[in-house]
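Here you go, one structure.
Just one protein chain is left out here, and the rest sit where they should.
Chain naming follows the written order as A and B, and within any one chain the residues start at number 1.
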Amino acid sequence: MIFFVTLLAFTMFSVSIISRSTENGLSSVVNRLGADIMVVPEEGGDSVQSLLFQGTPCTTYFDAGIEEKIKNVEGVEKTSPQLYLATLSASCCDSQLQLIAFDPKTDFVIQPWLKSSLHNNLSAGSVVVGSSVNKKAGDTITFYGIEFKVAGRMERTGMGYDSSVFLNFEDAQKILESPNIEKNKDLKQVDNIISTVVVDIGTNSISKVSEQIKKELSGNSVGVYTSETLTHSIAGSIANFKDLEKFTEAISFLSAAVALLSLFAITINERKKEFGILLSIGTGHKQIFQIIVTEATTITIFGAILGIVIGAITVFPFSIVISQKLALPYLLPELTEIAGLVIKILVISVSTGICSAIVATKRLLACDASELVKETE
Amino acid sequence: MEKKVSKTSIITGISFIIYALALTVGPNTLYQGCAAEKMMKCTQSLNVLFWIGIVLGIIGIVNFFIKSDIYRLVASVVGIIAGIFAFLIPTVIIGACSMATMPCRALTFPVIYVLSGIFIVVTVVNGILLLRARKTQKDSE
Partner (left out) sequence: MLLETQDLSKKFRRNGHEFFPVKDINLSVKEGQLVSISGSSGCGKSTLLNLITGMLTPDYGAVYFNKENVFEMTADRHAEYLNQNIAYIMQGDGLLHNLTLSENIALIHWLHNRENVSPEKIIKLAQSVGIEHVLDSYPAQLSGGEAKRGAIVRALVNHPQLVIADEPTSNLDTGNAEKIVKILKNLSLDGTAVIVSTHDQRFSEIVDAEYILGDC
């Protein structure tokens, strides 16, 4: 019986954590994007998505003059450029990082949440690192042979920003002018380049403005994305996970309920002798119920806790591997949400066990006590 | 009494051998670490854990040939210390790669931490059973 309850709790806990983590990851992406529209190089669209969702570093660029053209489109209120540069494959012990440069004067996407890590604006020569980068404020970090000071480290976002480093355009320009930039084989041009233009359209219609931008830039090889189109592909996968979570919950619960009902019936049937003796010495029906329900509660609580612990050992230490295999943004739920899930699983497990015990006990006590006593003779 | 002692003997032997395999064979097969082009922190950590695994494996095998409770009690203490070191070596003493997404930090060491935790729990419980068996034996003498 403990096995089935453990299996129920393990399945519900693991699937729920994975599903909620992917949901949190998607919310994180949508919240952090900040822009209504993103314009990227046409051939760089997939790379940018990979960067945002999985943290795969990329180097992609087009001419900075594109920003001026976008500014002139009707409905566009604000624009700001960003530059994406992958670091060189560093030592064999460190993977590539993504450098994301922004213009402090015009940026409206990165600085608002960067301030939560810094409490000030990012000064020249300083960078802010993502949560996966093992540096803290005050450390130094070197890119393309240029040393920078780490001004702060972001909290985990569950998206590509975790393996990114944020710096301003001035410092990015220094990197583009450094001799080591030649080692980046994806970069054919270093003058006047940006990787994306983020656009704020205020209260204007997203679809209308994005169509206008496409028209205006029809001669340039660009991709125009809204946050919806950017996240469309993964939103579907994440919705599937949500369905999987509900389906798994229902199937696990039904299987456990059927298994527990059968097992309780079998166990109590095998203990007929014991209950016959108890009844013959004056144990009341209420007391018999209490004995069986207490046993059921103990078994199910123990089984549920064991299942949750095994589930936790499976999903928490290996969350990075899981997110890599899923190739989706992945952000573990907060402690309060996890606690709520644990309580929900305990309640489901215990109530399933108790209901099964009550059904089996009622059947037992419906017989004449002498039928049970016959087992002893 | 004899039955209880041999049960703990089997638990000691098997748990030590399985954990030894986890520290020696596992990181080279099922949960491989980072590709080693040169000596890195994570490689150094895994090397040390490899030799700890060899020692534990020898302790586990020898256990089947020795009937002494004292041997198993000492082995339990050694095992618990080894398990604790399996946590400390990649985190504090030597270290691992700095990026959380590197294979050693994403997979290899988490597997070792989980298996070390299980090994420590099994060894502690086994040690308690051993002490109880010795106490019962002494009482009956």
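Simple rule for what comes next: contacts are C-beta pairs under 8 Å (C-beta built on N, C-alpha and C of every residue); 3 or more make two chains touch, one makes a residue touch a chain.
Computed from a predicted structure; not experimentally measured.
*Asks:* Can you list the shown chains that the absent chain is in touch with?
*Replies:* The omitted chain makes contact with A across the full complex.
*Asks:* Using the touch definition from the top, which of A:232, A:285 or A:325 touches the missing chain?
*Replies:* A:285
*Asks:* One chain isn't shown here. Among A:190, A:206, A:277 or A:321, which residue touches it?
*Replies:* Answer from the full complex: A:277 touches the omitted chain.
*Asks:* Which parts of subunit A are in contact with the chain that was left out?
*Replies:* These residues of subunit A touch the chain that is not shown: 274, 277-287, 368-370, 373, 376-377.
FYI, only the chains that are shown with their structure count from here on.
*Asks:* For subunit A and subunit B, let me know how many angstrom lie between their CA-based centres, rounded off.
*Replies:* Roughly 33 Å, centre to centre.
*Asks:* With touch defined as at the start, can you tell me which subunit A residues reach subunit B in the complex?
*Replies:* 55, 91-95, 131-135, 162-163, 313, 317-318, 320-321, 324
*Asks:* Would you mind writing out the residues of subunit B in touch with subunit A in their complex?
*Replies:* Touching subunit A: residues 34-38, 40-42, 97-102, 105-107, 110-111, 113-114, 117 of subunit B.
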